[in-house]
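Only one protein chain is missing from this complex, and each of the others stays in its spot.
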């Protein structure tokens, strides 16, 4: 999987608008610095990066989307970021770090989005989906060391040394333009979307959750185009398992312990067991292939 | 266990006072929005609900009791809530979500307590013990959609769509009365208390902790009524295990690796191993039956 991801890295040329497009929002910092990393929920790295942020901007309000992104997994991180970021108010700075290439030639960037967010982190594709969803207003390479941590810069912890402090600087009101020179491109992952063909929708598992629910990248629109309506039976093939389950509004509409198909809160198709863990039951997770069709 | 809990759901009629009773405290928000959920410590759902709260009230100060309530377990959540909530200052809004019935006909409510807290969440019994301990001043059903998330409401994530935003609204100063119409009842769990009979106190395990200590709902008063004093030996029967251990003030009063009985910080009887994990040693946990008596 990781090899495939590496191979899928492609650079897209972005057209920089000469003037602010109508309807775009200015980034005006609201003080929030919101982390999403693979540092581990409560690891020492979290304690360190938060200290580095406060040291740069004592007024920072630090919070997190999650720091439990699977280690090194840029694709998983890209999905998690785009699912959560949009809930935050305009003016939020996101510090997003899944960075297996730390210390190599990959760039460090900030993306200001068209809806008034900033995303700070390595330019390795992690921001692919967020950039698509929110639009790119400008990209800057993080070369201005005055916004970095005051002390020496390590080769292995750019969260502490660069991303945290730059995020804090932006949250404190430093203009995005001061982060460094403009870039015309960001690195994007070539992520597959779901597809509908021959009476079936196919996709992949984007994530599981602590209940054991399994979320795919198949959309509610895909179900609609297959003529699958609430109450219909759905044939599911997921990884090595196949089953048929009803399409329901919510979990408790099937008896405890039974399977269902549901549209989750971001509009994606989710597979679940009422009050049980489907992920444990079928031992499948991130990256597994999924196909759904209407049962006859 | 969960079936039993479901069966134990009963509705109690609450008498609403026509005027504020002497000695009650007014809820005056202090800005804190404190979460207790089964979303998982650092899951994407935490990242999302926090964004939804900030989007409703940028000044919210978000913190958590715990988001590691066992999935779907309303009884476990009720115990955890009542143990921690009382430590928080008056004016705190608690957003409490263990909601296996999300999207069904169960109501969504806010309980204003007599000591100046608000509890926001599903009306499924989760607030049973907190309501008993702090007293109910008023209950409102959450029908005012102006306090909800601005965008569409899902059938499966009412934390994001309703409870988080309503909690944020109350923390921002929206009067509790604006949440929706008054209710006369909340759903309560019929939770068993400890009992003393025939020279023994019996109860159940309320929780274990990260050290492997096991906390029961037997109280220090129960020990007293059995004539058990510090230094006495206590016969313990817990799940499938039996042993005798001394009743001590604190862990280090027995040698490393040995068992003891102690009254923990909320006044409940706890079973422990000094610098060891009793839960690992006897493989027992939440819901197990416990009996203690004075050893001859």
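Each chain carries a letter (A and B) given by its place in the written order, and its residues are counted from 1.
Heads up, the rule we're going with is that a contact is a pair of C-beta atoms (placed from the backbone, for glycine too) under 8 Å apart; a residue touches a chain by one contact, two chains touch by 3 or more.
It should be emphasised that the depicted structure is a prediction, and the values quoted were computed from it without experimental measurement.
Touch with the chain omitted from the figure is made, among B:110, B:129, B:166 or B:262, by B:262. Only one of A:140, A:160 or A:188 touches the absent chain when the whole complex is considered: A:160.
Of the candidate positions B:132, B:177 or B:209, contact with the unshown chain belongs to B:209. For subunit B, the residues touching the absent chain in the complete assembly are 30, 32, 34, 36, 41-42, 63-68, 80, 83-89, 92, 207, 209-211, 249-253, 256, 262-265, 270, 274-275, 277.
Where subunit A meets the missing chain, the touching residues are 2-3, 38-52, 54-55, 58, 62, 71-72, 100-104, 154-157, 160-161.
The criterion applied here is as follows: only the chains that are shown with their structure count from here on.
Averaged Cα coordinates give subunit A a centre that lies 32 Å from the centre of subunit B.
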